[in-house]
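Contents: one structure, followed by commentary.
Chains shown are a subset, placed as in the full complex.
Note that the chains take the letters A and B in the order they are written out, and that residue 1 is the start of every chain.
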């Protein structure tokens, strides 16, 4: 079984990229990652995208990205697990290298949600929910996140003001990330005064959708960082029949398995990037990763604990780049471990990525080490 | 969003109109949405099971940012309601959100869910309201 290393990394600033087609945006970033890796020959390209089909009406995006770079004859695969596509594509790519079939592969995540209007973004985002039993009735991920937030806050006797600490932390972290979409600090009052999206969640609890592309090159030879552990897990329990609403089952299982594979415990984690499409998911993901006990993350925030989670600013501040998110997270964690400018070096050599599709449907957790 | 698929709507009418779930003939477990196989005991023998039309509110939220088809109905009250052996997620109507609270009695009503703009197809389904 081959070891898998990250040999090259690149990402585009998130935001509104009205001037670029999705395949061009992805090709530019992939080219940067290939350059960073010293231009190894890649034999396959794994593309993560959640909106290419519905927003840009483009299937088989990998073939078109390959065209823009003249990567003739390579294999291309698009992997889609809604907003968890990034983690899924990274997993598929890592397994491909481990299989021995390829020496080097590219992974590029790209999404351009701003190619459509904001209501249409909601339409597309809702296709991650069950089309028949949820989306049909107007249910969106936001509504499900809101119900989970209500239950979590009530169960652990927090106030909404406590949850507001999450977006405040994210804005603080994101303010120093030049790749982020929202680069200004926020105060608790800003959060409390923002408009309600789905009570108790307000605008500041929602990661704004942003266009973005990020890429990594994975090889079986030594590179900047090594993939120490990885696992993907699905929660097959329908939202309406969850025993508990204050836990992310998929994240918890994926983390346990990935940690076991890497031989680490949560204490070893110097930095983690988690999928906080809604602030409550950031809280629950951090708990699922063992960075705080169940129900304890907001207490830790309140007590001023120095949590090394979403130093990028997370989906709230870096932006929710949809299917590209997991690839951004991997790049961010590698740069944080390396102390690659503009990111500050974290105190430790192990970082974790949590990529999630839908509301606790599928999570991928990857452990990266220097 | 276009609700383009008429077959998709049509085939789910038993669920949408009558809240039909599946029950395992062997172990009695009830599934909504239905399963292809009992996930508890593994039996493939499943029968239709009519969910009760009264139950209890578990939790709810008032959703203000809605998909295109629901813009005219905004905001939507989305609630999780316990109906016998399962919980069901759906819209709550005929209620003032500020008066709703977990634990209260709810009942099932049938209402128009969405009107497809392109084909004028009117699609119906269950919703919930507080029991008077």
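In this text, a residue touches a chain if its C-beta (ideal position, glycine included) is under 8 Å from a C-beta of that chain, and two chains touch if they have at least 3 such contacts.
The structure displayed is predicted, hence computed values, not measured ones.
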State, as a formula, how the whole complex in this structure file is made up of the labelled chain kinds. A x2, B x2
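The criterion applied here is as follows: only the chains that are shown with their structure count from here on.
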Please compute the C-alpha centroid of subunit A, do the same for subunit B, then give the distance between them in whole Å. 30
For a test of understanding, state which residues of subunit B touch subunit A in their complex under the given definition. 1, 8-9, 12, 15-16, 32-33, 39, 59-71, 73, 76, 78, 80, 86-91, 113-114, 123, 125, 127
Enumerate the contact residues on subunit A facing subunit B in the complex. 119-120, 122-123, 126, 130-140, 142-144, 146-147, 150-151, 195-201, 236, 238-241, 245
